[in-house]
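Could you have a look at this structure, given as structure tokens, before my questions?
Omission of a single protein chain aside, the complex is shown with its protein chains in their original locations.
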Amino acid sequence: MKRTLLALLLITTLFTSLACERRGGTGTSGGGTGTILVGYYGDLSGRTSSFGQSTKNGVEMAADEINKAGGIDGRQIQIITEDDQGEPNKAATVVTKLINQDKVVALLGEVASSNTLAAAPKAQEAKVPMISPSSTNPAVTEIGDYIFRVCFIDPFQGEVMAKFAAQNLKAKRAAILYDFNADYSRGLQQFFKRSFTGLGGEIVSEQSYTQGDRDFSGQLTQIRGANPDVIYVPGYYGEVGVIANQTKQLGIKAPLLGGDGWDAPQLWELGGAALNGDYISNHYSVDDPSPAIQKFVADYKARFKILPDALAALGYDSMKVLADAIRRAGSTENTKLRDAIAQTKNFPGVTGSISLDPARNAVKPAVVLKLQDLKFVYETTIYPEGMTPPTNATSSTTGAPATAASPATSPAAQK
Amino acid sequence: MDTFVQQLINGLNIGAIYALIALGYTMVYGILRLINFAHGDVYMVGAFAGYYIALNLGLSAGPSLFGLFIVLVGSMMIAAIVGMVIERFAYRPVRKYSRMTTLIMAIGVSLLIENLFVARIGAAPRAFPDFLGSQSQQPIQLFGNAAISKAQIIIFMVSIALMLVLQYIVFKTKVGTAMRAVSFNLNSAKLMGINTDAIISLTFAIGSALAAAAGVLTAQYNPNIDPLMGILTGLKAFVAAVLGGIGNIPGAVLGGLLIGAAETLVVGYGAHVGIASTYRDAVAFAILILVLLLRPSGLLGSTVQEKV
Partner (left out) sequence: MPTFIKRILALVVAVVVLVALNAYMSRGGLFGFGVPYYYVEIINLTGISIILAVSLNLITGFTGQFSIGHAGFMAVGAYSSVFLTVYYSESAEQWLTGIVGATLAQSLVFLVVILFGALVAAVAGLVVGIPSLRLRGDYLAIVTLGFAEIIRIIILNIDAVGGATGFRGRVPPWDGRLLIPAYANFIWIGGFAIITIVVVHNIVKSDIGRALISIREDELAAEAMGVNTTRYKVLAFVISSAFAGIAGALFGHFRQFLHTNDFQFIRSIEIIIMIVLGGMGSIAGSVLGAIVITILPETLRKLPGDLYSYRLVIYSALLILIMLTRPQGVMGAREFGLSWLKRAQKRPEGDKPIDEKGVPIAQQTTVEKPKEI
């Protein structure tokens, strides 16, 4: 009997402790005036926690800048952060919490598309606008009219690298080595393949691995046998650094091509000199001379002691786009805010000029960077179909002082 | 042909790592009939011990075999202590309970080590210093396109040397005789005056040191280390131990090499027989199920009668 009571007591305690949270959450409502509550959710303790952490840094830095400058119409922004451990199920739960308990007016997140796909329906159902900083899977914004993103999507990024390989590197034969477990990697693999073959190239070998693999020599040996001109590796930095290493150990000379998943400080420690001569597509370049970007890079470095990767920049931009929309809407009411975000046009972000298309995806150029001596060096900018490159350097926020049509190599831009 | 030879070299290389880890599993299982789930994490601890030794001694500056030696020995010692601590404070108190209790304890220890690391340093991968200069060096050409890198040669040689040392300890020394006696029958060994607790402790120390060696060596070839690296590798090494015949030391080596070779060959040639390279990680487990169906005692193991 004592045990029964003890057990019941335990359960009651748990439920009441949940209930307490509710009172705390409703205290500062995101209504008409007062603090603006914005929810951020991401992986802060799982396998992809470095992504979640970078994005969080960017978001917080943007919010602090806005608050220091007097907030939005005098209202301060407060970011409420929740950890989803990189699991889709938990992502949906924490978004439910942010919406229903904390009553946030808008949501920022996630990085991994699978987590955003799990969480976005909750935001759509509750009609709370959500901006994903870096989920590149096309399906994400298809969930509904409250879901936006400030990054380009997989088809475009795959196409950028295919164009660059075929037109700038004059490659005819490409091999692909992709992360089978990551939909990001599979998306890029698919669209690279489509574009590259469309441009007259040939895919000579396709190999895969899964995140956490320790050895890639089997796949690379097969690729070596196919004798490609370039090897497309649309994976994450952890594996890519090692792949670069093992590529060199097997005596493969073809350069590796990658995507924004490579962008992390650890890449250099893992791959080192083995990465020389490889190329990636990315959202922005820290080497970009434009004052806005240099200020962002300097501020970030001063605050977090490391260089901002693309995820930090995208997190920063997502917060800034949201703040801009709140300012234009003059309110945090959900329908007005949604419409204001949808109308975002030529917003000068760190990761380029951001305009949202009717499908709520950002239309913006990508940069191609060359890996040389432990640095990303700006190579060229590639614009999406139908977007004309800016004609003078001053209006360019991507740092491409390019006047050339896409795709353009402008050696002058290299510093 | 050169592709095949290359795949074989790759396979044996990764297999040597599995073999080193499998030895720890097989020794502990031989004595305690316990699947030491934490063993894969000891391998991870070994890799991180090496990483921090290198960091603190400033050994990461350039390629040096001496640096590798220091890191290897240091991490083996640390891992041996970790293994003994785990045995003393987690397994010994529950040894008298049922097998299920010890198994859950093993899982608990494994989770504790992983989560402690994740909470302290995060799950993001770190780069192990490159002592062999493999980032910049060209491999040694064999014939055709087949090549072998310096890292591969050293991994293989050190693994073989460690296995020979183990073989010597187990079969030629007094301690080894005691270990075999304990593994044969713990109670009888105790009656013969063997300090079984000390022998079990020593077994954990040796097994853990070998796992740490595997951790440091594999990091020379694949510098990507993270707190969760031991899970899958550990499981595959366990499968290797079962394949060779659990409790059997040469069997663990054979099993490790076979699993390593099978994996790379599936990547290389699986497509010809309808197995995508994506099934690579499933291969070890498929082998396990086949072994259990066809020859439960493993390749080199003898059938053990269940005692009442």
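Letters A and B name the chains as they come in the text, with residue numbers starting at 1 for each one.
The rule we apply is simple: a contact is a pair of C-beta atoms (placed from the backbone, for glycine too) under 8 Å apart; a residue touches a chain by one contact, two chains touch by 3 or more.
These numbers come from a predicted model, not from an experiment.
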item	value
Options A:Q78, A:N181, A:T197 or A:Q294, residue touching the unrepresented chain	A:N181
Residue of B:I21, B:V71 or B:M105 in touch with the missing chain, whole complex considered	B:M105
Given A:N100, A:Q167, A:N276 or A:S355, the one touching the chain that is not displayed	A:N100
Touch with the omitted chain, as defined above, among B:V118, B:V158, B:A178 or B:L210	B:V118
Residues of chain B in contact with the chain not shown	33, 35, 90, 93-101, 103-105, 107-109, 111-112, 114-116, 118-119, 185-187, 231, 235, 238-239, 242, 276, 278-279, 281-282, 284-286, 288-289, 292-293, 296, 306-308
In chain A, positions touching the absent partner	1, 3-4, 7, 10-11, 14-15, 17-18, 21-22, 44-45, 82-83, 86-89, 92-93, 96-97, 99-101, 113-114, 117-118, 121, 137, 139, 180-183, 185-187, 210
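The rule we apply is simple: only the chains that are shown with their structure count from here on.
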item	value
Computed distance of Cα centres, chain B from chain A, in Å	37
Contact footprint of chain B on chain A as seen in their complex	45-47, 49-50, 53, 180, 207-210, 212-215, 217-219, 221-222, 224-225, 237-239, 241-242, 245-246, 248-251, 266, 269-274
Residue numbers on chain B that touch chain A, as the complex places them	3, 6-7, 10-11, 13-14, 118-119, 122-127, 130, 134-139, 141, 145, 147, 149, 151-152, 218, 221-224, 226, 228-229, 232-233, 263-268, 276-278, 280-281
